[in-house]
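The complex appears here minus one protein chain, its other protein chains still in place.
And now, chain A:
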Amino acid sequence: MQIFSGNYTVNFMKLSFPAAILSTILVLGSFATLAINQLNWGLDFTGGTQIEIGYQNTADLDAIRAQLAASEFNDAVVQNFGSSKDVLIRLASREGIKPSELGDKAIAILKQADSSAEMRGSSFVSASVGEELTEQGGLAMLICLLCILVYVTMRFEWRFALGSVIALAHDVIITLGLFSILGLEFDLTVLAAVLAVIGYSLNDTIVVFDRIRENFRKIRDVEPTDIINTSLTQTLNRTTITSGTTLLVLFALFFLGGATIHGFATALLFGIFIGTYSSIYIASLVALKLGVSREDLMPTVIEKEGADQDPIM
């Protein structure tokens, strides 16, 4: 069985112009929504107090709000989490109570009101820790891109390196844009997922580049555009199947992994699509437009000292 067979070459680069337009729109759109709606930062980044309560029966959110309001937790945000029996409550800081004790207090109130209320989890993150994490996260992403730039330059060529990094930045920006426009919570696990998307998308890109390099060396007197088309066609089966199997397991995570892992799975699911698309269009296109050529990719011949002279003996 084979998804794409036959000996014809798909002319991917024919669509390079529309693809470039599409990507530009998506990236600009992402920037716009990130500027307007911003990201729905999770507790890990903003700091604050959050508790998870499990009830025996369906939780009555209004009643919970009323119970909390009666004890001056007016601005508590109460919502379902994972199932109708579980609620997630975000508490605002209050004068006179240490922020680290806020959660304990709220749990005590809810337990008093309904004895079936069970503390499933609680988190308190101080604002300073949240700020640090935001800084660290951004830094991690930048260092990641930089290291990749260096490695790919070393193994391939700077045009490819730039192509792959632009593609990665493209993936990250659009994934963040999606989280922004849908208002999905961006927590630590989502950050990990975004970084995993970088890893995955890169994997894809490298495989394509590897083939492009090989074909440049093997096939003579052919336009770079054709070489790239040939390479993309040759790797198309692999790209589709690997994306497919990864998507399979991600769907398993998305549907079975539970609420804690939902954001993670969402970011990765979307990232895999974008990553696959970007390694076909963005990465190769950038390398092509930067003028990658056969000469740049020939293995460097190491000149041995005295190799041009006749042997003495």
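A few remarks follow.
In the analysis below, a contact is a pair of C-beta atoms (placed from the backbone, for glycine too) under 8 Å apart; a residue touches a chain by one contact, two chains touch by 3 or more; residues count from 1.
Simple rule for what comes next: contacts and distances are computed from a predicted model.
Taking the options "Anti-sigma-W factor RsiW", "Peptide/nickel transport system permease protein", "Protein translocase subunit SecD" or "DNA polymerase V" in turn, only "Protein translocase subunit SecD" matches the UniProt protein name of the chain that is not displayed. Checked against the full complex, the one of A:Ser16, A:Thr33 or A:Thr189 touching the unshown chain is A:Thr189.
Considering the whole complex, the residue from A:Asn40, A:Thr134 or A:Thr242 that touches the absent chain is A:Thr242. Among A:Ile89, A:Leu202, A:Ile228 or A:Ile274, only A:Leu202 touches the chain that is left out of the view.
Seen across the whole complex, the unshown chain contacts chain A at 1-2, 7, 52, 54, 100-101, 103-104, 108, 118-126, 128-129, 133, 136-137, 139-140, 143-144, 147-148, 151-152, 155, 188-189, 191-192, 195-196, 198-200, 202-204, 206-207, 210-211, 214, 234-235, 237-238, 241-242, 244-253, 256-258, 260-261, 264-265, 268.
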